[in-house]
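My questions all concern the structure below.
One protein chain omitted, others in place.
Labels run A, B and C following the written order; every chain starts at residue 1.
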Amino acid sequence: MASYSEQKEDLLLRLRRIEGQVRGIQRMIEQDKYCVDVLVQISAVRSALDSVGLILLDQHTRGCVARALRDEGEQAETAIAELTDVMKRFIK
Amino acid sequence: MASYSEQKEDLLLRLRRIEGQVRGIQRMIEQDKYCVDVLVQISAVRSALDSVGLILLDQHTRGCVARALRDEGEQAETAIAELTDVMKRFIK
Amino acid sequence: MASYSEQKEDLLLRLRRIEGQVRGIQRMIEQDKYCVDVLVQISAVRSALDSVGLILLDQHTRGCVARALRDEGEQAETAIAELTDVMKRFIK
Partner (left out) sequence: MASYSEQKEDLLLRLRRIEGQVRGIQRMIEQDKYCVDVLVQISAVRSALDSVGLILLDQHTRGCVARALRDEGEQAETAIAELTDVMKRFIK
């Protein structure tokens, strides 16, 4: 069971909506819509993706990281190194 | 005709790939994949979206903004204000 | 004369404030302040820097880029390539 199992339905709903938005952007481009309108939609998808990322980061910290830290030992180190690495990907 | 008409096929290809990646993330969540692996995929989609945004920004500047600036007048002001506004959405 | 010459005073004021904030963060660290409070200050400096960046991008487009586009020719191409490149640095 993943750390996000309680948020699973919410996450899937958000991702299906994001998938729909990405298809909408394809249609905008097929129909030669104005660049700025397309860019506004892209930035909206980006924010929606970031929200999904933040929910996962939050659940991951509460679940996997918390568990690893309680056990201490080597797993704790791995869990923190992974968390820092994944935050770096989002912040960079 | 939109400023990005020459990149249309490339943009659509990228967006279809992004759509596929978003569906892939849904599957990962349905299958309870490890949070960090899901997060890595989300950051990959984010980068892919940013690349699409940058192509559009580039084409928009070369096309619509350049045209508006050559005509000068009111349209030039509108084009620049719009460009700054859309860059703000990506930078924020 | 740079494109931002009319905003020069405003830009310098903002940068002096940013410099003060960075010194403030040094003091917080010297005094072992709580990590989260330090992080909040760092994100504030980051936003302040982004605002300076956006003012410069806006002025640069209105000034240098507009001038290069009106002249057309090779300079226009260089100006747009530079603008895209610098936006990439902020978005990535």
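We take it that contacts are C-beta pairs under 8 Å (C-beta built on N, C-alpha and C of every residue); 3 or more make two chains touch, one makes a residue touch a chain.
Please read these numbers as outputs of a predicted model, since none were measured by experiment.
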item	value
Left-out chain, listing which of the shown chains it touches	A, C
Absent chain, residues of chain A that touch it	50, 53-54, 57-58, 61-62, 65-66, 69-70, 72, 76, 80, 83-84, 87-88, 90-92
Hidden partner interface residues of chain C, rising order	1-5, 8, 11-12, 15-16, 18-19, 22-23, 25-26, 29-30, 32-36, 38-40, 42-43, 45-46, 49-50, 52-53, 56-57, 59-60, 63-64, 82-83, 86, 89-90
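Everything that follows uses one rule, which is that only the chains that are shown with their structure count from here on.
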item	value
Overall pattern in which the protein chains touch one another (line/ring/star/complete/other)	line
Distance between chain centroids, defined by C-alpha means - chain B, chain C (Å)	22
Where chain A and chain C are represented by their mean Cα positions, the distance between them in whole Å	28
For chain A paired with chain B, centre-to-centre distance based on mean C-alpha positions, whole Å	17
Junction residues of chain A, two or more chains touched	none
